[in-house]
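Before I ask anything, here is the structure I am working with.
With one protein chain held back, the other chains of the complex are shown just where they sit.
Think of it as A and B in the order they're written, each chain with its own count starting at 1.
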Amino acid sequence: MVNVLDKEAPARTRGLDVPLIRIPVRQARREHVLPSSECIIRAEKLTIRYGEFAAVREVTLDIPSHRVTAIIGPSGCGKSTLLRAMNRMNDFVPSASAAGKLFYRGEDIYRPGFDPVELRRRIGMVFQKPNPFPKSIFKNVAWGATINGYQGNIEELVERALHQAALWDEVKDKLHDNAYALSGGQQQRLCIARAIALEPDVVLMDEPCSALDPIATARIEDLIDQLKTLYTVVLVTHNMQQAARVSDRTAFMYMGELIEVGDTPIMFTKPTQKKTQDYITGRFG
Amino acid sequence: MNGASAISMGPFVSRIQRRRRSGHVFELICTVLSFVGLAFLTVLIARVLWEGAAWVTLKFLTNFPSTLEPENAGIKSAFWGTMWLMAITTVIGVPIGVAAAVYLEEYAPRNLLTKFIHFNITNLAGVPSIVYGILGLAAFVRWLRFDRSVLSGGLILTLLVLPVIIIASREALLAVPKSIREAAYALGATRWQTVRAHVLPTALPGIMTGIILAVSRAIGEAAPLITIGALTYVAFVPTGPLDAFTAMPIQIYDWSDRPQQEFHHLAAAGIIVLLGILLPMNAVAVAVRASQQRKKSW
Partner (left out) sequence: MARAAVKAKERTIHVALLACALISIVTTVGIVWVLLEESILFFAKVSPLDFFFGTKWAPLSTTPSFGVLPLVCGTFLVAGGALVVAIPVGLAAAVYLSEYAPPAVRRVLKPTLEVLAGIPTVVYGYFALTFVTPYVLRPLYPNTDIFNAASAAIVVGVMIIPTISSLCDDAFRAVPRSLREAAYAVSATRMEVSTRIVVPAAMSGVVAAVLLALARAIGETMAVALAAGMTPKLTLNPFVSVQTMTGYIVQASLGDTPAGTIGYQTIFAVGFTLFLITMTINVVAQRVLKRFREAYE
């Protein structure tokens, strides 16, 4: 049994020669102490089809708040589809249909008449490839808040979001430069800032580091660890080590089905399902 | 309406109702405006049919136009003039246009000359048709002494639509996958053998579409022909390329320009005949192009 958790090495520098970066988190609006975890999102026998093909089959999964939950699995197992179901981004695929229920704070977001636009203010998303708008850095962060009727001070909001995304120091002097001038890792942190500027409950991350180099990846993994004091994070990743480093709970999916879910240390050392063990030990995927 | 509002909004004021409403209004406006063109087209065709359908008789198709007796006027000379023009444009324009496209796509090195030719063709596509008429006036009518013949008219129209043929053919050739050419070269074929036996046949539907669109554009043009002095009220049919001529768009123009109602009916009838030729051609071209695109998506 391969132990991907080496408890001796300091968390962030395992395998990397990167100095530990400690980024101060600005005054949070909520308590620093992690509140006890309620289940903020709950999928109940959720099935998502693209036409005839069922990408997600009858998945039942709880997402605890203020934790990082990772969803892992081989390509095509449905993890991205499941993630996108949580903020109803699947709506944009014409052939997609959903059966079952997905509860956010107790309300089924797939019930007829539910407004997905409002939902997306509370459940934000960061994508695989950084996709900032062709606008200035400031406008990138501010745009979402502005169209959603933010009443407070926009400059403060932008600064706060950029601090929380660990990007402020690098861009504070060039807020009005075009976002495309930033490096890939910086653009991805900008996308994170953009998402958290709306003060969401949950941040969904769809393989956020797969297009980035190892140093940028390490910085974002640091970030994820800090974000969970303020937000709930659901992370889809094909990088098992990343899941092991960063998440509190891990869910393993295979061919659309949820095979196993549990606390991360246990999932990676003593999984109960054979498929999970095979995947973790690299037998497939 | 949604449970998310049970959570405190914090500093965000939900204007979702207003945003949704403006979204619906916007969508409605866009949808309605999109169909403005279609509505216009419908009214136009309805009007033309209303005004002219009764006048499209056998007499109309077989008589010559006449200013004195509009009831007995016909479109015979204009129709055959248009046919002649179509023939000349096709016979001269298609080989030259396709050959130019083949050169630019298959043979030309990526150098300044090629870029300049490409730049030229794009510009020529945007030159007003009447300027081609002026060119033709000086070059074909006077310099080459073809006078106001159907050959002059055909040559002008050829030059006019050559850019259309070239651009469409180039696109069709570009769409042919590289692998086909490579396979032929690997068997030792020369460039021309490859092009003639493999590339051109594959690109043929796209090229045909371009030709059909080009020719239909040519036969709808009147301005350049008027400039070289194509006559109206011609009472004969061209028998050779150096004969004088008239064409349907010119006849329609002349009839439309007269104040008397009868002539407007004649114009409408002429339009019906002209569209009766053009619209099926366009439909074929569009259908061919659509089936091409469907084939591509596999």
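What we mean here is this: contacts are C-beta pairs under 8 Å (C-beta built on N, C-alpha and C of every residue); 3 or more make two chains touch, one makes a residue touch a chain.
Just so it is clear, the structure is predicted and the values come from calculations on it, not from any experiment.
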item: Sole contact to the chain not displayed, among B:A73, B:I88 or B:L162; value: B:L162
item: Sole contact to the chain not displayed, among B:L85, B:A184 or B:A267; value: B:A267
item: Chain not shown: contacting residue from B:L49, B:L124, B:L204 or B:L242; value: B:L124
item: Given A:L82, A:I137 or A:L198, the one touching the chain that is not displayed; value: A:L198
item: Residues belonging to chain B that touch the chain removed from view; value: 19-20, 22-23, 26-27, 29-31, 33-38, 40-41, 43-44, 47-48, 51, 95-97, 99-100, 102-104, 107-108, 116-117, 119-124, 126-135, 137-139, 142, 159, 162-163, 166, 190-192, 213, 216-217, 219-223, 226-229, 249, 252-253, 256-257, 264, 267-268, 271, 274-275, 278-279, 282, 286, 290
item: Those residues of chain A which, in the complete complex, touch the missing chain; value: 87, 89, 92, 94, 117-121, 124-125, 127, 129, 131-134, 143-144, 147-148, 191, 194-195, 198
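Note that in this section only the chains that are shown with their structure count from here on.
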item: Intercentroid distance (Cα basis), chain B paired with chain A, Å; value: 53
item: Residues of chain A defined as touching chain B within the complex; value: 104-107, 113-115, 117-119, 121-122, 145, 147-152, 198-199, 201
item: Chain B to chain A touching residues, read off their complex; value: 1-7, 10-16, 19-20
